[in-house]
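Only a single protein chain was left out; the remaining protein chains are all shown in position.
Our next item is subunit A:
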């Protein structure tokens, strides 16, 4: 039984149980629904819950344990000698068996034992899943029968149905928390394993980044260097360039649009800026690599400077363009929140419009603007595609914007795409970088959101 058949049957069963519940409610009320505690449709919903919940929970439970069950079944078929292999080699063997089971070619001799294991692995997905799904449907039918007996005129169906709905809503609203916990735990778990191999101070304060580790332990190769300082400085350099572009342009656009622009211009320019925000970052990356980087190389190269083809300046400038609408719309918001009375007061004293903005509106809006800039910085630090495509991979420890630098996000991408062995310091390093990134941006966001919110309350 496959999943789509299961889902279709389940939907049919639910519709049927809803209909049965309503019919039953009519029957027990003797044809007079007025005697019922709730509207008949609630009895339908009540029975549908009885029918749906147990079956769906059972099916969901099966899908959670399915991979583990399949692995266990696979292990059972292996010879005892194979099971005594060292854990790492056993893990490799199991991965190969899984690949074989999925129909891919593997780089080892396919023995009958391995074939047997792959078959056992596939059986779990075929028969095991069918059995579980059939069991789930049977449970639904049983639930239908049991629930039907509870339907009486004094059953408080509405309250029960609504309680279930409320619980579902609460669960849905905690998903945000679960996501955060999931992020923190998963990153922390892998990062701790990384710091078990590379001391944390080497990572935070080391000056060379060269994540090439030996694949086999007996291999003669350079011990990888995991000093992340070049990545941090690279990220900071690009962020600084991006801010140097985005803050003045964004801020002055916001000032012009909120205080000077006639309505018509404001109405047409604002959506244009929003378009800038809606362009996918991969497009900016392509733009940076294809158009901006050669332009910068030709312009500054013509002046006698040495500019590498992938420069921090190109990536940073394009990232700045991307962030302009972010800065401008947030600052526009906070400047609009400054009460008109403050402006009127300044005008009454004879101040010109620009003096009012510089000496009254801007200082009043400053906390909010700082918050907006902090949010923009966090955005720039976490931005990935532009730097992946335009900033390069060389971990140079430099402040020269014409050289190629690399950033935290670029390294995460390069460490985790392509062929990866999932236990090496190389892949784990990506998670260490990830948690650093998460911690920094989280801190920036918390502070910024706090400032923005506090500021908004001040004038409300």
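Here is the rule we go by: a residue touches a chain if its C-beta (ideal position, glycine included) is under 8 Å from a C-beta of that chain, and two chains touch if they have at least 3 such contacts; residues count from 1.
The rule is short, and it goes like this: contacts and distances are computed from a predicted model.
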Ask   = Given the options "Sugar ABC transporter substrate-binding protein", "TIGR00153 family protein", "Phosphate transport system permease protein PstA" or "Nitrogen fixation protein NifU", which would UniProt use as the protein name of the unshown chain?
value = "Phosphate transport system permease protein PstA"
Option from A:116, A:158 or A:197 whose C-beta touches the chain left out = A:158
Key: Residue, one of A:18, A:203, A:232 or A:431, that touches the chain absent here   = A:431
Ask   = Of A:255, A:369, A:391 or A:404, which residue touches the hidden chain?
value = A:255
Residue in contact with the excluded chain [from A:27, A:91, A:291 or A:306] = A:291
Hidden partner chain, touching residue among A:47, A:151 or A:273 = A:273
Ask   = List the subunit A residues touching the unshown chain?
value = 64, 66-68, 158, 162, 165-166, 168-170, 172-177, 179-180, 182-183, 186-187, 189-190, 248-253, 255-257, 260-261, 269, 272-273, 275-276, 278-287, 289-291, 321, 324-325, 328, 350, 352-355, 357-358, 375, 378-379, 381-385, 388-389, 409, 412-413, 416-417, 422, 430-431, 434, 437-438, 441-442, 445-446, 449
